[in-house]
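Here the complex is missing a single protein chain, while all its other protein chains stay put.
We just call them A, B, C and D in the order they show up, numbering each chain from 1.
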Amino acid sequence: MFDISPTEWIAIQLSLRVAAVATLVATPLGIAVAWLLARRDFWGKSLLDALVHLPLVLPPVVTGYLLLLTFGRRGLVGAWLSDHLGVVFAFRWTGAALACGIMAFPLLVRPIRLSIEAVDRRMEQAAATLGAAPWRVFSTITLRLAMPGVLAGMVLGFAKAIGEFGATITFVSNIPGETQTISSAVYSLIQTPDGDPAAMRLVAVSIVIALAALVASEWFARRALQRLHGN
Amino acid sequence: MFDISPTEWIAIQLSLRVAAVATLVATPLGIAVAWLLARRDFWGKSLLDALVHLPLVLPPVVTGYLLLLTFGRRGLVGAWLSDHLGVVFAFRWTGAALACGIMAFPLLVRPIRLSIEAVDRRMEQAAATLGAAPWRVFSTITLRLAMPGVLAGMVLGFAKAIGEFGATITFVSNIPGETQTISSAVYSLIQTPDGDPAAMRLVAVSIVIALAALVASEWFARRALQRLHGN
Amino acid sequence: MMLRVDVSKSLGDFHIEASFAGAGRVTGLFGASGAGKTSLVNMIAGLLRPDRGRISIDSETLDDTAARVHVPAHRRRIGYVFQDARLFPHLDVRQNLDYGRRMNRLADDPVQRARVTDLLDIGGLLGRRPGQLSGGERQRVALGRALLAQPRLLLLDEPLGSLDEERKVEILPYLVRLRDEASVPMVYVSHNAGEMRQLATSIVMLRRGRVIAFGGAEVLPEALPSGLISANTRTSR
Amino acid sequence: MMLRVDVSKSLGDFHIEASFAGAGRVTGLFGASGAGKTSLVNMIAGLLRPDRGRISIDSETLDDTAARVHVPAHRRRIGYVFQDARLFPHLDVRQNLDYGRRMNRLADDPVQRARVTDLLDIGGLLGRRPGQLSGGERQRVALGRALLAQPRLLLLDEPLGSLDEERKVEILPYLVRLRDEASVPMVYVSHNAGEMRQLATSIVMLRRGRVIAFGGAEVLPEALPSGLISANTRTSR
Partner (left out) sequence: LAEDKRLTVFAAASMKNALDELNTAYAANTGVKIVASYAASSTLAKQIEQGAPADIFVSADTDWMDYAIARKDIDESTRINLLGNSLVLIAPKDSAIDNVAIGRGFDLAKLAGDGRIAAGDVNAVPAGKYAKAALEDLGAWRTAEPKFAMADSVRAALTLVARAEAVLGIVYASDARIEPGVKIVGTFPADSHRPIVYPVAATAAAKAEAAGYLAFLRSSRAKTTFEKYGFTFLPRPTS
């Protein structure tokens, strides 16, 4: 059952790369945004909050289409990036990572924000009296205490990135070896009259990947929780 | 710009109903599952965890297909439900709500679980010494202290339910007035050569809805947090 | 009331091996920091399970590892004033005080409540949340909360530690009255020999998890004048 | 060192209106539960902003609402032993003790560390997490943590409250030594007149947010023998 074709292998590897890069790049950003939302009051906060949630609310195809219009070769940002920084998203795996990262972003931010909000401010005060500047308070206390949330966010984000396909296929198409992830491969297989067995095989693979990510994160989370609850 | 056609109105109302029902029905279930995952050790826990995350990992079309196999008229569960309880999901808005609820489930469960894990056990111990049986400890202490997580989960779930369409359209197709939500309407418009303006109008509506949900939830969350941090 | 404790328990490297029977109305647990007082009290409350042994009140067994008996905390009707107050942060003071009554489905008793809030001088705090209280206020509310649940045994883990002496002077007699009139038996943890003398009818001295003395006030170290400290000042200057 | 405080602050219905200058090496804050001691100390530490007024150490202004000066807590170099220990739950005892040194980029000083851990008798706890400590152990680690950050002023909010008398007898002289030899000035909060007498060189008496007396040990209420309580027992039986 598990004889996986070379194209499929490539799709699997690509999915892993795309999801990993999307998650790893989005995490620090997500932490920053979560912190802003949890701790700061500023003009436009609701707007930022809404923007973060947007990819969840919009049909993925719409998000993909908006990405195409913005980051495409002819898009405003896309053209600028490619002219000035040489960064091209259009129809590259980097674009798939961008799409997955954006789709995963709300799932990443929320749990982190939740955990930051739950951090006992008195611990931060104690750190400040011991001479820790705000950013060191954040890195040594707040972020550490919010670790379970960071992990939860990363798991949700990674799982979403593995499953994402609507925005990806709309933004960077479904090019084998370049932008064809497991999910978009499954999509084209499902569209094919006799593609179901192959689709199910790939679905099984993505379940295995997600399961592995889940088990790993549970392990880390358990350790983090033990630390916090002090036993 | 905002002259919305009667069919579109119906889609908007339907989306609201579907998302609200999905969120409200899924929340108690999500709380129960979150509690199990946060607090119990049992055989098959990883399996349950994986199952909860599955709709995130699978392409929505696959989830929709699996729903069809299970809850369809000829599906194992679907046939039983329709024979014994008269509950039919196929081609009904209830089916759309089921699909949205399942797609939203992982987003609902994670934050709740996170918040339950963060609850100070010592508070629960204090409640027990005051005579509170475990389920009352849960309802009067744990759940209240985990309220920010419940709210965060509900927001994520609701937003997802508004945006969901892949699983829904595969499971219950797209029947105006019955199963055509905003998202599926947007999807068909985007596939129509001159449908973009109408699609963008509907997208604006769903952004407004999500924004309203967001603002409401922020308000509740702020209150809940103030309660917890005692000011 | 007869409280019998005969337990052993390991916490990391720390081992408790304690056996005593508190026949009196107030059993004092006396011992240095880290002696195992809180751990013992937690076992009596049902929050910590002994590795081996028995705990019983009168003829009722609360814990018996041999017979696999472990009455859960909420069925023990044992009130507990924790060393850290542990007020419920999402409830205001009034709701905190009322919590035990609600959970035990007791009838509302405004007279009793008024008496307790007056004595503890917390009547002015009823609408506040725990985060808005001072350390001593928190401890007083915790004491009131435990009393109002009408327990059959009261565990007090240094309940007066963060109270000023004026307030101690006010509250201690009330505890004595509870002991004598309301006949609510207590287990009282303190490292203040004076308090112990006042309250305890029998005293258990703990050191490193073991009972090293048991009896009346005579087992306590001799009180030093003015808070024990002056005797040592020579060494410090 | 000269600590000048002249502040007002409202917390809900509670108003603090306090002005004093602690010229001595140890300024004692003495007052009943809820008098405003912790709130005042929080203002000195920079954790609570006065509504109006000034706080300064020697010639350095820490707070001046008129001039909109507010030195943030982490730049004040003021050590604080909280009423609730506030150890970092994700760090073990060793890391908790080391935290201030790391944050202030001080050189490692094993001798000093050994001295502090020995004195506080916490050498055996270094690998533990705060959740595995007894109440008194936690308080001792908090004291050690504040000391090892080498503050120029030390705020002690009832630091000995949860310690047994033996340990108090050991630690108090050390605090006296800190005061006299290392000349670390302190603000010491306590409701124990005996401790106050031992340690404080000048005393601020607070009642309901106001300074009601200021001076030497003579402002303290007279000590009652054996912990103040016996005088009242008559009323309680």
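Here are some notes:
The rule is short, and it goes like this: a contact is a pair of C-beta atoms (placed from the backbone, for glycine too) under 8 Å apart; a residue touches a chain by one contact, two chains touch by 3 or more.
All figures in this text were calculated on a predicted structure; none of them were measured in a lab.
From the set B:S46, B:S139, B:T192 or B:Q226, the residue in touch with the chain omitted from the display is B:T192, counting the whole complex.
If you put the hidden chain back, the residue from A:G30, A:P55, A:G75 or A:G163 that touches it is A:G75. Of the options A:T27, A:T63, A:T94 or A:N174, the residue whose C-beta touches the omitted chain is A:N174. Taking the complete complex into account, residues 61, 65, 68-69, 72-75, 90-91, 169-170, 173-180, 184, 187-195 of chain A touch the chain not shown.
For chain B, the residues in touch with the chain missing from this view are 61, 65, 68-69, 72-75, 90-91, 166, 169-170, 172-175, 184, 187-193, 195.
Following the convention adopted for this analysis, only the chains that are shown with their structure count from here on.
The chains in contact with chain A and with chain D alike: there are none. Within the contact network of the assembly, the step distance from chain A to chain C comes to 2.
Each chain's centre was taken as the mean of its CA atoms, and the one lying most distant from chain D is B. Rounded to a whole number, the gap between the C-alpha centres of chain A and chain B is 20 angstrom. Between the Cα centres of chain B and chain C there is a gap of 46 Å.
For chain B, the set of residues that touch two or more other chains comprises 228-229.
The set of chain C residues touching two or more other chains comprises 84, 132. Chains touching one another form the pairs A-B, A-D, B-C, C-D. Partner chain C is touched in their complex by these residues of chain D: 11-12, 31-34, 37-39, 83-84, 128, 132, 134-137, 140, 158, 161-169, 172-174, 176-177, 180, 191-195, 197-198, 221, 223-233, 235-237.
Of all residues in chain B, those touching chain C in their complex are 122-123, 125-134, 136-137, 140-141, 144-145, 147, 227-231.
Listed in rising order, the residues of chain D touching chain A in the complex are 45-47, 72-74, 76-80, 82, 84, 86, 88-90, 99-100, 103-104, 129-132, 145-146, 149.
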